[in-house]
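All protein chains but one are shown in place.
Here is chain A:
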Amino acid sequence: MLAKRIIPCLDVKDGQVVKGVQFRNHEIVGDIVPLAARYAAEGADELVFYDITASADGRTVEKSWVARVAEQLDIPFCVAGGIKTIEDAQAILADGADKISVNSPALADPNLINRLNDRFGRQCVVVGVDSWFDADSGRYRVKQFTGSEAATRDTGRETLDWIQEVIRRGAGEIVLNVMNQDGVRQGYDIAQLSAVRDVCSVPLIASGGAGAPEHFRDVFQQARVDGALAASVFHKGIIPIPQLKAYLLQQDVVVRP
């Protein structure tokens, strides 16, 4: 049976892993390669590296660390941040990344998803969506340029429409980052993830809000996501991955032991 995936997310800034709260006040967590190797050894099913400065600064980030991670790691990993062209993606995939993830550049140029799909196949193409519950309208909305608080803005797009569009264009997986919940560890946004699951025919990864093992159980059982991504609970040792997996197995959630 296909296992639910536990995915530590490593936010990368200037070649180091950092973590902030609601996209602010980044603190250094550690070096990329040793941290990646530690998570793989502890039973992480996959890793995601987000270069959080790339899009807001309008530059392509130097990513020599991708090949070093690929040499060490024997689990899949995805790289996100500043991928705007086929050439950007080609370089990262050639260095050994399994998937590339696009977010802001896909909003600016939705056809980028079609081009990535045509060249590399759907299985390589992840689309990240930063979504926000707008209490005034009662709608889920897409935000852009979230790497820097000053540069964050509304896109005018609604989350459920955008998810369906990116799948039509060739996205092979969706990472839904629920901004209201990020870094505050109050649990995943089950209502929003369930709404997205209903329109999402490709694998769906929940991101934002994990603070306790129960949150992982709930998002797998109630929102039926394929994977759950988290950062601070893993970086700070609040939830060790082996204990999390033992707990989920006990709760009848299928995970790779």
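In this section, contacts are C-beta pairs under 8 Å (C-beta built on N, C-alpha and C of every residue); 3 or more make two chains touch, one makes a residue touch a chain; residues count from 1.
Operating definition for what follows: contacts and distances are computed from a predicted model.
Considering only "Cytochrome C oxidase subunit IV family protein", "Isoquinoline 1-oxidoreductase alpha subunit", "(2Fe-2S)-binding protein" or "Imidazole glycerol phosphate synthase subunit HisH", the record for the omitted chain gives "Imidazole glycerol phosphate synthase subunit HisH", by its UniProt protein name. Set against the missing chain, the residues A:V17, A:L93 or A:A210 yield one that touches it, A:L93. Screening A:A80, A:M179 or A:C200 against the full complex identifies A:C200 as the residue touching the chain left out. Listed for chain A, the residues touching the missing chain in the whole complex are 1-5, 40, 45-46, 67, 70-71, 74-76, 90, 93-96, 98, 119-124, 172-173, 200-204, 226-227, 256.
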